[in-house]
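All protein chains but one are shown at their positions in the complex.
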Amino acid sequence: MTTVRIRVPSTVKQGELFEIRTLIQHPMESGQRVDDNGRPVPRKILRRFVCTYNGVEVIAADWHPAVASNPYLAFFARAGESGSIEFAWTDDDGTLTRETATIQVT
Amino acid sequence: MSRRRPPWGAALAAGVAALSVGALAETFDVREPSLAPYRIEGTGIARPLTGRAGDPARGRAIARARTGGHCILCHAMPIPEEPAHGDTGPDLAGVGDRLSGAEIRLRIVNPKYVLAESMMPAYYRIEGLHRVAAGRPLLGAEDVEDLVAYLATLKGR
Partner (left out) sequence: MILFRLSHGLVAALVLLTTGVAQGDDRRPPRSGLEFVAPGLRQLQEDEFANPGMLWVMRGNQLWREPAGAANKSCADCHGKEAPENAGAAAGYPRFDAARGRPVNLESRINLCRTEEMRAPPLAYESEPLLALTAYFRHAARSQSMVADDSGAMTAVVARGRQVFEQRRGAFDLACRHCHELNVGKSLREERISEGQSNGFPTYRVSWQTLVSLHRRFQACDTAVSAEPLALGHDDYVALEAYLARRGTGLAIETPAVRR
């Protein structure tokens, strides 16, 4: 089970820049380590993150093995219309973790 | 022929008693299973554990290495290429002026003979320790000798 934290302001003024913060629990296992018995630990990372605002892409990021576990990302968007902000993280094994926040533009 | 190693408590007591008069008055032999025996005379161990002098260049590497003695964890040392030396122990620059090779050797082998309350580990000891994970000393006899040889070269400041 994946724990996700999202912070989006509930209301923003039209045209204003606002900050979006995300934190997701994930080991981000690089695939370059060995366990106590010398066997390689298989790679398991989140390889892509996408955030959309009313269907329009705000940010997309390809992540690589050097990203630390429990990745934190903060970025800005400009307030257009009220609606939903969607977040999606794609795992190496294809697992998709989604989260949605709503925003009120005044 | 001096007597065998006294019981641990007695050895410590001898160390403490000696400290209060400023010098170890006793001579005694220390023997632990699987370790080279050594003789403490006065304030030091005169004879190298291996019977011959160590290699200072190797000693310097051991002082640096996390997997070796890692002396810089606690001591400032004239090893400028390593950042962030510790400061829980004294600065070892010039230690070769302050102490003889024999005195340095005793302090690495088992500093508790010099100061029972010392925080510094005994690098050549396996007996009398509590909840030890591995049954071998922190350093081998050759490593100790290489360190002694290196530290003895640290003269002037």
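For this structure, a couple of remarks:
By written order: A and B. Residues from 1 in each chain.
As a working rule, a contact is a pair of C-beta atoms (placed from the backbone, for glycine too) under 8 Å apart; a residue touches a chain by one contact, two chains touch by 3 or more.
Since the model is a prediction, treat every value here as computed from it, not as a measurement.
Considering the intact complex, the chain excluded from display touches A, B.
Interface note: of B:49, B:63 or B:122, the residue touching the hidden chain in the full complex is B:122.
The residue from A:7, A:64 or A:78 that touches the chain not shown here is A:7.
Remark: the residues of chain B touching the chain excluded from display are 20, 72-74, 83-88, 112, 119, 121-122, 129-134, 137-138.
Listed for chain A, the residues touching the missing chain in the whole complex are 1, 3, 5, 7, 21, 23-25, 27-28, 68-70, 72, 74.
Here is the rule we use: only the chains that are shown with their structure count from here on.
With centres set at the average Cα position, the gap from chain A to chain B is 54 Å.
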